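Of the protein chains in this complex, one is absent; all others appear in place.
Now for chain A:
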Amino acid sequence: MTQNAAPALEAFVARAAGQGAALAETGLPTRRVEAWRYTPLRSIADTAWQKAMPLPTEAATALLDRLVLPETGARVVYGNGQLLDALSALPEAVRQASENVSPLKGVFSATLNTALGERGLDIRVPAGTDAGLLTLVSLSDGQDISTHLQHRIVLEDGASLTLYDVSAGEGRYIANPRFDIVVGKGATLRHVKVQRESLTATHLAVVSADVAEKGEYDSFTLNQGSSLARHEAVVTLGAPHAMAHVNGVQIVDGQRLNDLTSMIHHAAPDGSSRQTVKTVLSDAGQGVFQGKILVDRVAQKTDGYQMNQALLLSEKAQINSKPELEIYADDVKCSHGATVGALDDEQLFYLRSRGIAEADARDMLVRAFLIDALDLVSDEGLRDLLLRSMTS
């Protein structure tokens, strides 16, 4: 870790939480820190960030109206880091808990969250219960403010939950949510995330998920907003036959940078993991994908697959991709693939020759490119919602 002068940010941490030490220890990572080589945090270093003021219900409602949200299921809304009671209700089957988020070492976004954490969702789905759909909306509105919600979600054995997790807002802010997820034996958590923050915001999310025997963490992330966004997932398959899906789509335009970083840790035998990440880049957009699969010596019979593809639609767009395999077990089947390129001229020509306008033809091809990843969202309703959200 490299020390770096980030006086404003560090002073803010020290003032707000009296825990500046945690951040001062690691410092704000520079590009010389391997995990951040493609994602510079300079833009947040010099702002005198403030704790956010509570968000009035009317302001929250106005923001909610602009979002594409599920019409069924339960909904919980946070505004500037505070629960908005008037707009929130938990699913009936879910129990409120009071547990602390477990620490996550060596991940900057988690360190920042620990220093400034605000209590978020803290729920437990009882054994054998299907809690249905829960929509979690995190709204931010303000200038130079930051929120650091800490969510803890525990699925007991055989439980299931679908979490539709939306972040959005107005203004210039840091949204730094942390999800601490425990998936019990045979339990399933479907986590669909939509990141549509303000285009001047910084989004630094980190999800850690521990999956027990035959449990499943099935996630999909749409990264489409923010000036700079990283969604980081750390999934540990700690017992036999555990399973993880860490899929995603990134749509980046303007001068923005979106980053999807993941670490899938196979720590027990017979686990499987699947990852498909697609990035579409236009204007001077920058895309980052860093995906690591780590297979411990004990994790024999691991089946790991990872695919990441990027489509560059403009001269100034750029992609940085680092798919990584670290394997210590011999009886495994692990593979990854990566492609980078532009739209296929021949495909374009084919569509044009059938009388389809150039712009429409391009749209069709981009959509076709993304559909592989979108199709991995098993819930049809949510898939439609994602498509609508992408084009809204």
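Everything below uses one rule, namely that a residue touches a chain if its C-beta (ideal position, glycine included) is under 8 Å from a C-beta of that chain, and two chains touch if they have at least 3 such contacts; residues count from 1.
Here is the rule we use: contacts and distances are computed from a predicted model.
S.K.: The chain that is not shown, which UniProt protein name from "Nucleoside-binding protein", "ABC transporter permease", "Flavin containing amine oxidoreductase" or "Cysteine desulfurase" does it carry?
M.R.: Cross-referencing UniProt, the chain left out corresponds to "Cysteine desulfurase".
S.K.: Pick from A:I319, A:A373 or A:M390: which residue touches the chain that isn't shown?
M.R.: Per the contact definition at the top, the residue touching the missing chain is A:I319.
S.K.: In the complete assembly, which of A:A45, A:L87, A:A127 or A:C334 touches the absent chain?
M.R.: A:C334
S.K.: For the chain not shown, which residue from A:S88, A:T200 or A:Q300 touches it across the whole complex?
M.R.: In the complete complex, the chain left out is touched by residue A:Q300.
S.K.: To test your reading of the contact rule: which positions on chain A touch the chain that is missing from view?
M.R.: Touching the missing chain: residues 34, 297, 300, 310, 312-315, 317-342.
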